[in-house]
Every structure is written in C-alpha cells, then in structure tokens.
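Shown here: the complex without one of its protein chains, the others still in place.
Lettered A, B and C in written order, each chain numbered from 1.
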Amino acid sequence: MKQIAFIGLGHMGAPMAANLLKAGYLLRVFDLVQSAVDGLVPLGASAARSAHDAVDGVDVVITMLPASQHVEGLYLGEQGLLQHIAPGTLVLECSTIAPASARKVHHAAAERRIPMLDAPVSGGVGGAVAGTLTFMVGGDAQVLEKARPIFAAMGRNIFHAGLDGAGQVAKVCNNQLLAILMIGTAESLALGVANGLDPLVLSEIMRRSSGGNWALEVYNPWPGVMENAPASRGYEGGFLSALMAKDLGLAQEAAQLTGNATPLGSLATSLYRLLLKQGFGDKDFSVVQKLFDQGL
Amino acid sequence: MKQIAFIGLGHMGAPMAANLLKAGYLLRVFDLVQSAVDGLVPLGASAARSAHDAVDGVDVVITMLPASQHVEGLYLGEQGLLQHIAPGTLVLECSTIAPASARKVHHAAAERRIPMLDAPVSGGVGGAVAGTLTFMVGGDAQVLEKARPIFAAMGRNIFHAGLDGAGQVAKVCNNQLLAILMIGTAESLALGVANGLDPLVLSEIMRRSSGGNWALEVYNPWPGVMENAPASRGYEGGFLSALMAKDLGLAQEAAQLTGNATPLGSLATSLYRLLLKQGFGDKDFSVVQKLFDQGL
Amino acid sequence: MKQIAFIGLGHMGAPMAANLLKAGYLLRVFDLVQSAVDGLVPLGASAARSAHDAVDGVDVVITMLPASQHVEGLYLGEQGLLQHIAPGTLVLECSTIAPASARKVHHAAAERRIPMLDAPVSGGVGGAVAGTLTFMVGGDAQVLEKARPIFAAMGRNIFHAGLDGAGQVAKVCNNQLLAILMIGTAESLALGVANGLDPLVLSEIMRRSSGGNWALEVYNPWPGVMENAPASRGYEGGFLSALMAKDLGLAQEAAQLTGNATPLGSLATSLYRLLLKQGFGDKDFSVVQKLFDQGL
Partner (left out) sequence: MKQIAFIGLGHMGAPMAANLLKAGYLLRVFDLVQSAVDGLVPLGASAARSAHDAVDGVDVVITMLPASQHVEGLYLGEQGLLQHIAPGTLVLECSTIAPASARKVHHAAAERRIPMLDAPVSGGVGGAVAGTLTFMVGGDAQVLEKARPIFAAMGRNIFHAGLDGAGQVAKVCNNQLLAILMIGTAESLALGVANGLDPLVLSEIMRRSSGGNWALEVYNPWPGVMENAPASRGYEGGFLSALMAKDLGLAQEAAQLTGNATPLGSLATSLYRLLLKQGFGDKDFSVVQKLFDQGL
C-alpha cells in the first residue's frame, strides 16, 4: 500500500485527493488553508502540519498549486522541499505552470536523484470530481509507467507528451488552441446570427462540416444551443476566463523563450485580458461570446 | 426525367455535372471555355452554344461560377439569364458568393416567379468527384425538398441553413472558422515542436483533448503526421490558399454589412493574403504551417 | 460671383456651407431635414425644395452625405442628379465614401461631361466650423485648380491625392493609420501606467522619441494629460467612435478590392466594433483607452 503526500487542496486538488483515498491510497495532506486540510480528514486522510511534515517517509509526493512561483517557491532553494524528500521518492507535479519552471524543478530533482514527472491536467473541477481528468505527462517513460496507477485513480486519459517539461508544453499548446477554437466559434456564430441565421442551425452545420471542433461538439458558447453547456446557465461554473487567461499567458511565455510567432494565440490572450478587465474573470471562458453580442 | 442546364464547368462544376449524368439526368451544359463543354459530351451531356441556349426549355438550372460578379453578371440586368428562364423553373445557384449578391439574385428571381436556392458547397474537388459534397442551402424549405434528389446525386450532406442567402452565410461562417482552426492548429503545433515536442504526439494529445478540431482530425498541417493530408505531399492539391483567401474576404464583406467584430477572422484574412503575396496561393491552405516553421 | 448648390447640411455640411456664405458665395441649399435648411437661410442661403431644384442653373454642386449608398443613390441612375446637372458644372463630392463608389460617380459624371472631384475632408466638426478642414482631393489637377478657392473658403490644407477616387483612398488610408496610432498609443500608455509610470511623463517621453505621433502631439487619450483633448472631458465631442468604425470599414472594403493584408487595420476595425457594441459609439474615438483601463 503506497503512502502519498498530497500538497495543494484547492478546487482541483481536494477532489483529486478524495479519489486517491477512494482508490485505497494512504494520504498525508497539506494546504495553507486549514479548512481545506480538515475537509479531507473525514475521508480518511492524515493531516500534515506543514509541507515538510507531509513528505516525511512517503513513497509519492503530489502537488497541485496555483502558479509557477508557488511551485518554484515550494520545491527549490536551500529550504525547498526537494531537500526534504528522500531520493527515489516519486514526485508528481500536477500544477499548470510555465514549461521553464517545470524544467527547473526537474533539474533540481534529478540532482537529488528524485524521479519526477510534470503532469498538468485538463478536465476542470468536474473532471477532478468524476475522476475523468486528462493528464499530460512530461518526463521519463519508465517513471510514468510506475505512476500510471496513481494517475488512473484520478483520470481517464494519460498521455506521455515527452521529456522533462513536455507535459506543460502540451498543456499550454492545447489550451491556446482551445481558446482560439472558442473565440473563433463565438465570432463566427455571432456573424451568422447577425446575418439572419439561427444559432442552433448554424452550430449544427459547422459542427458536421470542416468547422467542427470541441467547442461546437460539447461546449457551445451560444446560450440555449446546448442545455448542459455553461452558456446555457449564465456562463456559471466550467473553466473560468481567469484561468484561461493564465494559461494563455503561459503559452506566451513559452513563445517568448523560442521566439515563436503565435498571431491568433497572442490575440486570444489580449481578448481574454480585455474580458477580465470587464469583470468576466469568474465566468466560464465561453463568456467570450458576449464580446460579440452584447445582447446575450 | 428532368432536364437540367448546367453552367460553369470548372474544377468543381465538371465533376458535379458528371455525377448528375451518372444519376440519369439529361444535361445541357455550357462554359465559356469550349474544352470544358467538350469534356462533358462523351459522358452524355448535350452542348449548349450559350447560357441562354442552355436554359431554353429545361426544368432546372444549376450554376457553378467563380465569384459574385460572375453570378450577378449572368443572372441580372436586362440581358440577364433570369429574363430567359421560364417562371417555375428551379434555379440552384451553387457558387460561393457574397450573401448580399445571393440575396440580389433571389430577389430578382422572385420577381419573375422563379424558385431559387443558394446552395454553396464544401468538400473540394475530391468531394465533387466522389459525389460527397456538402450543400448549405438558403431559400424556401419546400423548394429544397424538390431539389433534394438533385443535390443527393452530387453530395452527401444537405443542410437547410435558412431563408434567402442563408446558404452563403453558413458557408462563409464555416470557412472563416475553418481558417481559424487551421491557423490556430498550425501555430500551436509549431509552438510545441519548438519547445521540444514531437508533432505527432502533440497532435494526438490535442486531437483527443479540448483542442480537438477538424484539422487535427483529418487534415493535419504538419508534414508527415497524416499520410493522406496535403501537408504530406508538399501541400499540393486540396483546398487552395487563394480560395480560402477569397472565402475569408466574403466573410469580411458580411461582417462589414452588419458591423460585426471578427478579430480572429480578420487576422486570418490578413495572414492568408500575406501567404498569397509570398506565392503560396496555389498550395493547399494548410500551407499556413510554413509561416511558423520556415524549415518545413 | 459663383452660385453653388450645397446638398447635405449635417454636423459637417452646415458649418461648411456657412463658411462659403461668409466668403461671399451664393448658395442654394438642400437637406432632407427641413430644419437644417432653415438654419442656413438667415445666413443668406436660398432654400431649395429638392436636390433637383438645388442644382438648377448653378455653377458648382457640393455634396456632403453620410455614406456610399446615399451618394450613389443621389447621383446615379435614371433619376439621378447627374441627369439634371448641366455639362460643365463643377461637382465637388466631399462625403467620405468607398473609393469604388467614388469611381462609379466619377465615371458617370465623365460620361455626362461634368467635371468632378472626390474631396473628403478631415478635421471634424471643429475644423468645419473654424474653416480649417483638410481636403484630400481625387480627380483632374486642372479641375482642382478651379475648385481651389472654394475649398480654401472651408479649409486650410488642400492635397491633390491623385486621379479619380484618390481623395477617398488617401482619406481611408490616413484614418486607418490614425486608428492604429490611437490604439497603439492607448495600449502602450496603459502598459506603462500598469508598470508604475506616470501617464504624463510617459506621454512626454514617447512624444519626443520614436513613438511620437499625432495622438501624443495633440490628442492624448489618457484623461488629464492634455487639458483640451476629448479624454479630459469624458471623451465627449471630437471624432466619434462610430465614424471611425465607418472609416475603418471603408479601408477594409478597399483592401478587399485589392487583396491587401492589413493586419493592424483589420484588428483596429474589430476593436472599434467591439467598442460600439459596448455603447461607446457616440464618444470620441480616443475612448478606446477605456478598453485597456476600465478604471478610467
């Protein structure tokens, strides 16, 4: 029976930890917010007093934190967690962070002979609760095979993206593309509707033609077209615009490192930042539809 | 047995006419290029000496022309074809043109009590040859029902988009979205590859995640990822950049009429025009990948 | 003493006509809005009952109308004004319209041997009142020399842009560039202020460096930097966003005709259309600053 330290029990981390408990793993959990820790204890987790306390003697460390600076701050430096994790312990870093940050942690872990994977997820809170997350994994393939049962307890699709940091790269590329799909779908729907088409009819035509994409398939941004999409419940829930803006920023950081031109991705970044300035940061990211139809 | 006048026998029109012949329709065909007419005669078509001659006494008129000005020039005005088509004759206008132009022809046809449908297609030359085109149809639903067997002889999916001009609107919205999907996919693949990922692995991850779209599914722009895609044969064949640039221009014309903001669609228009200036107009539109990776 | 017919007495036309009266010209004026006509009579104008009535027997016809369709509607066709204007009468078409529309009117005027200039203005209502407009003139250079005193009564700078339609082309190119300057200035100021700079200091540095442009020189979009700019009076007055959006649309029409890529101009068009959807159409176009700083 493997013992796992789970650090970072937010909207995503808490249900992921709960699914590991359900699968029979022993968990030591920690979060800076005490109530988040307390919420896991009734499900069988053991509460740690600190991150250092959490990792003491475990076989696996999982972290799920908000951003690059938190991950670097936690693991690196003279007081960093890597100095307290025993060599050979498996580290699964599941936060969505800059590929460059992931590579720094990989490098430091390797120096301490700690096998590590960067494994950001997609699927949102819904997927975390349901245990249907997608993991995009960077690092050694053999290490991934060891970690696979653990990922499988929290998710459904587990992709090996490549070497150190590749999980993060795949994640930011995918989410940049997702933002482009969503905005492109939203502006094309608005164009059609303004020119007299029914949004449902146009959605169906494009979905079954060469305009077909994930947004039209399962996440239509026009209110009322899909009963279960956030658009049909006032853009509540789902994947927040603020998080999309964050991921687009990470894609821009990656593009900056390699000097890549990303004309649509850059424009998508600006459009989501405009949305945030207008107060839509805590709405689902399909709320971008409103930019094109103030009437919605 | 219905008699059909088919005018416009280019790359698309010729195989469409051939499929109608195969289905048993009697065809009178005309094109300004005599060799195009001659090519259809061995298949059973009767050669007309002019457009006016072609439509004389037929039950159905089908046109497949390059652009708005050709369609307006053919049908409208005192010498226009509508003056020579008998009331009650079914007109199927299959060219891809500006919605505003389509509406003009609809209006003039209605005045002459000629039932008309705007019915642009997608699917390219391949679809025209195979008889698997998609028709996006604008006009009266009952008229569409009469025309359905004729469309079915040339295509597979027949969508009723809405009233007069709606077929053209659906087409330009779909193709605008397609251009956005393609560029977004291309720049995201290039970003991932520059950051160390394998294009095939990244394609597969995004295809099965929320970045999934038509380009990743059947038309991957990175050479070698999909054996049958134009990208894997030097971007030859397929749907030409020049035609995509034309369709994007039509979407911009529609946006101009209604004052719609189309940030990604407008940028896609500029990027395809840049490609054309660089001499890629006669390559498949997935050649946009090269903008982001000169090495390809 | 020359007699002039002046048709179109809106915000721009009325003060332009008043300046002609001040300069001693005899004016017959017409507008669809009777009160606009009545307002000019006390200044010495003679009221015409219709456009046809206005042009009867005059030496010069000046028109100042809202958009392409009004100009085409007025001049062209069997009932068009050109059929009622005597050959040799000088026509000065000062509306801002599509170059293609201007060329149509030029063509029809030439057939009737009526010398015509397209002569859109810049300088706004303020310039119209003060008689300091800029005229960008397309058409024959000798015709321009005849018209020069009339333009000089209404404006300060009179540029000969080229042949038929060139005035309109110059106008839309200039206004496209103006929109780009303004948005670029606004987003750069916002970036600097968010990073701790004083907007006045940053404005002054850029104005005197290679970022120098008309907006920083006389029309700073940040409230309070320039006392007399619209930004410092709640973006009231000035050159309305709705008019800028219209001119950007004309630039896009011109780009569509020639297949030009205008990446920044297209994006500017979308951004102004977004502003219009948010209800800022009747504010000065420097209100684009608010997109980048909701706090303003």
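Note that contacts are C-beta pairs under 8 Å (C-beta built on N, C-alpha and C of every residue); 3 or more make two chains touch, one makes a residue touch a chain.
Keep in mind that this is a model prediction, so the values were computed, not measured.
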{"item": "Identified contact with the non-displayed chain, of C:G10, C:G39, C:P66 or C:P263", "value": "C:P263"}
{"item": "Candidate in contact with the missing chain, chosen from C:G165, C:P230, C:G249 or C:G281", "value": "C:G165"}
{"item": "Option from C:D118, C:E187 or C:D284 whose C-beta touches the chain left out", "value": "C:E187"}
{"item": "Residues of chain B in contact with the chain not shown", "value": "263, 267, 274, 277-279, 291-294"}
{"item": "Missing-chain contacts mapped onto chain C", "value": "99, 122, 134, 136, 157, 159-163, 165-166, 169-170, 172-178, 180-181, 183-185, 187-192, 194-198, 201-202, 204-206, 208-214, 217, 219, 251, 254-255, 257-265, 267-268, 271, 291-292"}
{"item": "Footprint left on chain A by the chain that the document does not show", "value": "245, 249, 252-253, 256, 259-263, 266-267, 269-271, 273-274, 276-277"}
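By definition in this document, only the chains that are shown with their structure count from here on.
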{"item": "Intercentroid distance (Cα basis), chain B paired with chain A, Å", "value": "39"}
{"item": "Chain B, residues touching no fewer than two other chains", "value": "259-263, 267, 271"}
